[in-house]
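What you see is the complex with one protein chain gone and the rest in place.
Chain naming follows the written order as A, B, C and D, and within any one chain the residues start at number 1.
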Amino acid sequence: MVAGLLLGGFYAAVSLGVSLIFGLLDIANIAQPAFVILGSYAAYVMNRSFGLDAILTGLLFTPVFYVLGAVVYRLYYESFERRGEESLRGLVFFFGVLFIIEVSLSLKYGVDYRLVEAAYIGKSIDLGGVGIAFRLLVPCLVGLAMTLALHLFLSRTFYGRAVMAVSQDRLALRLMGADPVRIKTIAFGVGIAAASLAGALLITIAPVVPSTDRDYIGRMFAITVLGGMGSIAGTLVAAVILGVAESLMSTFFGPSWSLAVSFGILLVALAVRPAGLLGR
Amino acid sequence: MHDVDAGYGAVRVLHHVSIEVREGETVALLGTNGNGKSTLIKCIMGIVRPEAGEIFLETDGTRVDLTKRPTEEIVGLGIAMVPEGRRLFPKLTVQENLLLGAYRPQARGDIARNLAFCFEAFPVLRARRKQLAGSMSGGEQQMLAVARALMSSPRILLVDEPSVGLAPILVNRVIGKIKELKERHHLTVLMAEQNFNQATKIADRGYIIVHGKIEFEGHSTQELREHELVKKYYLGV
Amino acid sequence: MAPALLEVDGLTKRFGGFTALNGVSLDVTPGERFGLIGPNGSGKTTLINCVSGALPADGGRIRFEGRDITAVPAHRRTRLGIVRSFQIPKPFTSMTVAQNLAIPLEYAAGARSDGADVAAEAMEILSTIGLESKAHTRPAGLTQIEMRKLELARAMAAKPKLLISDEAMAGLSSAEIDDILAILFRLNERGITIIMIEHIMRAVMRFSERIVVLDAGERIAEGTPDAIVRNPVVEKAYLGE
Amino acid sequence: MKPQRIRRWALTGGVIGALVLAGLGAPTARAAEPIRIGFGMALTGGLSANGKPALLAVQIWKDDVNKRGGLLGRPVELVYYDDQTNPATVPGIYTKLLDVDKVDLVISGYGTNLIAPLMPIAMERKLTIMGMFGLANNEKYQYPNYFQIQPAGPDPQTSTAIGFFELAAKQTPRPQTVAIVGADAEYPQNALVGARELIKKFGFKTVYDRTYPPSTVDYTPIVRAIKATNADIVFVASYPPDSVGMLRAAHEVGLQPKIFGGGMVGLQFTSVMTSMGPMLNGVVNYDFWAPEPTMLAFPGIKEFLKEYQARAEKAGVDPLGYYLPPYSYALVQVLGQAVEATKSLDQQKLADYLRATEFNTVVGKVKFGKNGEWAKGRTLMVQYQKVHGTGIDQFRGPGKKVVLYPEELKSGAIVYPYSAAKN
Partner (left out) sequence: MARSTRTLLVGLAVVGAGILLAALRVNPYVYFAGYVILQYVVIATAWNILGGYAGYVNFGTPAFFALGAYTAVFLIQSTRAPLPVLILAGGLVSGLLGLGIGYLTLRLRGVFFSIATLALSIVLQTMIINWEYVGGSRGLSVIRPSGPPFGSYVTFLFAVMVLLSVVAVTVARFIERSWVGRGLAALRDNEEAAECMGVPTLRLKLFATTVSGVLLGVAGAPFPYYVTFVEPTSAFNLDYAVNALAMPMIGGTTSWVGPVIGAVLLGTAQQLATVTISSEMNLFIVGVVLVAFVVLAPEGIVGLVRRVRGR
């Protein structure tokens, strides 16, 4: 149960980018997990070369990822959104991006499992009889911090509110004096920047290879959809639900079914209540 | 001092339309739907690009050409629009909608004051500020739309069809509010409206637009009310 | 009065908390030219969405030729003879104009035979409506009026008994409006019942034999164009109090 | 163009494409016709971390042989393709090797899944086939000309776990209960089957027996469930990411069985060892090679490792190469010796010789028995001891991975129970 909660915090961190980009901007960026893995490798490289802490690296790299995200969005915008044919071909576009990132990584760094070192890996604290691993606790806390930060960004800043509004009514947003394309660029950049940190968290928790992204495509979108498409609080709740479900399945019914259960939940949710659990 | 002169000729919807609104005036743009009122307002906002003609904003003796500017910049110049159909952000709360209205950098400093004013003018919005905009009734939504436009501290307010989809009693209240706000804020108002009687209640003067042409210019409310064109074009007599 | 072709009885439709239609009833007789007007947002489009089957009704019954069709899916209603055009044209963008017509010809009018007949019939409809020169262009290359005509032509191809024309003239010039009106008159002469929803009063008043006025989701008046124009309730709805 | 014509064009295009493709690899005649050895290898995908070092080992052997003048006086040439760790590519690759590249000999790619699809091809064409780390591939086929280099022995399924459970049975106080857990994948499942058999044989009591999907992120719930059973023995059959996950979780949850480990793939990798550091201490795990004096006694191994380590960095593979590369080298060594001895490339003659002979290799003496497996199993059980920090150099020398099993290669004593060795 506790493990599930911790895992949930981490899942939330991983899914925030999708929540923002897919949930709020309606851009089906299925390459997001690949950006996360890119973040993992950035953390790995810095950790190996300079002994820099993974999560610190993740934080330091957010501006780089922000710019990367902004560039990708501009390309996407010029190629698809402006022509008004975003959905299907955009999806394929990001599928291609996913592959390019994945393969570039394996060309550069090979396919060995990569991990990082940090003082807190392998240690745990005892809380009321339940040992809590720092390796999971730290990402969970960072994940919560990210969730909070994003929540504050969205609800307290002008840019954030504009991001929430942009997919609801572009024209009305322009009437507020905001440029939707610029807002989307910012939001996309932030989403990808979140991937930098999420990637760092990922490599802290488990070893990573370039193809690890495939394990997360489903989880990320499941969480986003369950969470109600773009609701930050919903994302957190859905992430925790998924984390707890996986943990409980592992503990009580045999771990081999845990993934199927997560996706079973997603399928049912999609079929019965497409607006998600906390859909507005 | 502010002097909008919009003369333009778009091939399809508007044909050589010229209107002007002087500072402090309330001007009504009358006509039934489909005659080009909304298009005209959209042209001013830069949402629809005129194919010919000019739209100017004159401020303190400087003329600013609006035709080549994107909507965002036009908003930045102090022109706010209450769009037809309200176009709120239905999945945001009332307060979030209002705060978005203050996106314009010049308005950000005045948020507290403007918000207080909006809540005072529309007490219902204060009561419902945590509610999602989409879940409110039509009248409340229209109030919110007007309030949201005011949050940008505009000098000129363009109102497009404020009465659409509202029960008669609500139309009355919305129109009344616009008048009240205009006076308190020293706004210049250009209102497109099909509800003739309601619009002429608050307008200083007005234009009747039919099939994309200005068919009649009434220099006073009186002149408008007495003109028979009104009935002819409204009911096709 | 002849037995009604379309009977709408106490139709109600809500969107969330908003009541778009509140117990609206109306009858349309065969061969009639029927006008449906009302200020913006009065529920006209919602009404025809319910009649054509695009939206399920929350209450009330719809009968067509005496048969209850309240629960019949939209495509079956089209085959029964209720055909609508869209206010904002919704052409099949990947097909040519002629191919756009082939869809209703095949699916609604039952012309399943080999290509030649369908093509000939499509061309015939296009020539009555004056679009034959554009038969092989795609909708993206059409002007506003041509798009409207395509919308009507496609509806005609479905061989309607009842044609619902939803603001087919918005944004057109006077000459173009006359053009469309002429087409609708011709269709009516061939025995097609027409419901016209329109803001252009000149057109509705000229076209309709009988008019029903909606305001705020309720039916407020019914009568001949003359009577409607003189009706103080209608005037109030339009001009305000 | 008429659609019909397009289709015909497209299909003929495809056929021509295939033919062109076939032609591309066609051998060009040369003066001193080399002996060509063909194989597919996992250079990408899940098993590539093992496939790449294996390739390097084979390349080193080729260079060694060619330096000495080749085989039968002919130079040796390798022809290999990436099988992407995907069995579906194997039939195509080997057909190309045999029919287009016209290789003289084939060896398998790395791993059970990549050997399996090769078996029918080998049988259809009556090839002599050398398998590189397959588990029980030949049990279903019983093909006589198949030989396998993994020292699993005549009973492959229990080979991973036998040392582990034998050691456990010898300890005092004797452990009683067992928890076994593994990933939903080919090797771990096979290892678990073997473990279950051995548990029965040694009379232990199973208190936990579960599997998990390889994409599991957090292993603490699993480890916690195991801890709740209070098992004396914890046997884990896992692939690299889950090995790391399980080991970390075991430390975090405070799992304290008497003996822990068994079939964890990945702990042998240098990159994993240097990351896990002291966390490894006390783990008893299977292995194939360790830099212990008993293992370094075999002829040629030191030279091979020196060469390997020199070339490893450039090839971007495991820098130490202690786990599998010696066996990959031994595999081609055996094949080379057979060719030299029979002075022939005849598949049947080679097979007969391979069946009958005991070979001397860098991994010791190799003799093939039933189903082409080693006549006698020799999977090591090692225990990580006295690992300090995460430096790579400590792993170069003896004492860190102490060989406990089999008896004849033993280089040290087990620290028991697990908790005693942990720190």
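Here is the rule we use: contacts are C-beta pairs under 8 Å (C-beta built on N, C-alpha and C of every residue); 3 or more make two chains touch, one makes a residue touch a chain.
Note that the coordinates shown come from a computational prediction; the quantities given were computed from them, not determined experimentally.
Here the chain not displayed is in touch, across the complete complex, with A, C, D. Only one of the listed residues, C:F34, C:F64 or C:F86, touches the absent chain: C:F86. For the chain missing from the display, the contacting residue among A:V67, A:V92 or A:A233 is A:V92, taking the whole complex into account. Across D:I35, D:V90 or D:V272, the residue that sits in touch with the chain not pictured is D:V90.
Looking at chain C, the residues touching the absent chain are 52-54, 73-76, 78-79, 83-84, 86, 90-95, 99, 102-104, 106-109, 112, 154, 158. Looking at chain D, the residues touching the absent chain are 3-4, 6-8, 10-11, 13-15, 17-19, 21-22, 24-25, 43-44, 46, 81-82, 84, 86-93, 95-96, 98-100, 113, 116-117, 119-120, 124, 140-141, 183-186, 189-190, 211, 213. Mapped onto chain A, contacts with the missing chain fall at residues 22, 28, 75, 79-80, 85, 87-89, 91-93, 95-100, 102-104, 106-107, 214, 217-218, 221-222, 225, 256-257, 259-260, 263-264, 266-267, 270-271, 274.
Definition applied: only the chains that are shown with their structure count from here on.
Summed over C-beta pairs in contact, the chain pair with the top total is A-D.
When every chain is reduced to the mean of its C-alpha atoms, the one closest to the centre of the whole protein set is A. The centroid of the Cα atoms in chain A and the matching centroid in chain C are 48 Å apart. Distance from the chain A centre to the chain D centre is 36 Å, each centre being the mean of its Cα atoms. Taken pairwise by the contact criterion, the protein chains link up end to end in a single open path, with no chain closing the loop.
Listed by label, the pairs of touching chains are A-B, A-D, B-C.
Every residue of chain A that touches chain B in the complex is listed here, in rising order: 155, 158, 161-162, 164-165, 168-169, 171-179, 280. The part of chain D that touches chain A in the complex is made up of residues 44-45, 48-49, 52, 184, 210-213, 215-218, 220-222, 224-225, 240-241, 244-245, 248-249, 251-254, 266, 269, 271-272, 275, 277, 279, 316-318, 390.
Residues 12-13, 32-34, 134-135, 137-138, 161, 163-168, 171-172, 194-199, 211-212, 230, 233-237 of chain B are the ones touching chain C in the complex.
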